[in-house]
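Shown here is a partial selection of chains from the complex, left in place.
By letter and in written order, the chains are A and B; residue numbering begins at 1 in each of them.
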Amino acid sequence: MGIANLTWGQALMMGVGGVLIYLAIAKKFEPLLLVPIGFGALLSNIPVAGIGGHDGMIGQIYIVGVETGVFPLLIFMGVGALTDFGALIARPSTLLLGAAAQFGIFATLIGAVALNFVPGFDFSLQDASAIAIIGGADGPTAIFLASRLAPELLGAIAVAAYSYMALVPIIQPPIMRALTTEQERAVVMQQLRPVSRLERMLFPFVVLLLCAALLPSAAPLIGMLTFGNLLRECGVVERLSRAAQNEIINIVTIMLGLAVGSKLSADKFLTLETLGILLLGALAFSIGTAAGVIMGKIMHRVTGGKVNPLIGAAGVSAVPMAARVVNRVGLEADHHNFLLMHAMGPNVAGVIGSAVAAGILLALTGT
Amino acid sequence: MIGESLWLMLIGMSIVFAFLMLLVVLLRGMSWFAARVAPVERLDSSAAALPSGGAVAQTDVIAVITAAVAHYRARH
């Protein structure tokens, strides 16, 4: 009988799994990952069965795909194949917004270390770095970094990252409104210039070579992202591009979700650390958003009012949700001002920015 | 071993029947429950309404996890 061996922790974690699935289905909360993660938590907490254990099916998937880092990197390849970097190429200055929003990551790092003053917390610098990356608002990056720096926190970090990404439409607008004036929010931006096919094809190489030259520790992430993007843009490997955008990313998402779910065990998840991680995650998103908007305001000044500071909020990534939030808040100020395309630049810049930040944390705190 | 296998048959068919009969009861309960909440929580419509009204409910995940942690720590 399973129920006779059921511990309180397992029961609670099955409840957590159920809640994640409920929110994924009923509230459309990042369902592609939270449904498999939640179900993985359910399966792995079934007493006696040991599905998430070393010899269990999900445990084996974890070893093959997550410990090696292969699954998040394959997802990043798919993200590259699915992402249109045109808006960024047309207006490269939006990269600065993507850079500023990474402040959320590094501020959270300090927050995590500061939390050690509270009794019961004992985060190492590696732990703090893995937690901080939640502020990057990028699921595969967070899972990749956590699998490298703090595997025992991986479950909580992944859940926090995807939960807050789903909460972007609630977390961001008040911050955006608080930091900008009505007038700033109403700024209409100049239309983006068209981008040639050659520019699109050169883009992945420029990004990769800069990364190879300056920050090799980010090369796995940036490398797979740019590889996927090259498959998309080069125009001669349509079959492979479709495979990266569909088959591979779908199959890996199912496996990755189940594997991450197997880390939602009571002894690792129902801890004070998890509460700290949830707290810090909210902090990270808020600070990242604020930093992005403030950089937007600076660019607004410098350009003589050509930049709408709202688009800075999209720099946290969370593609494409953050860009849609920008669009929505912009429409509140002026019903004819569509900022979506303008926010896509900082939005995809945020993906590169957080991969860069992950590379920095890996290089400076990794063993 | 024949005895063992006879016993396996007895216990096995008993568990199979017990399991599936319990499942009959649970599925009846589930359908009763679904019929009751269906008018309240029409999933399709709530999902459609998300962009504007789903905000408050989404913070639930944090609240639920916090409660679960508290519960668990209280027992250890």
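Note that in this section a residue touches a chain if its C-beta (ideal position, glycine included) is under 8 Å from a C-beta of that chain, and two chains touch if they have at least 3 such contacts.
Quick caveat, the model's predicted, so the values are computed rather than measured.
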Labelled copy-number formula for the complete complex in this structure file: A x3, B x3
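Throughout what follows, only the chains that are shown with their structure count from here on.
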CA centroid of chain A to CA centroid of chain B, Å: 30
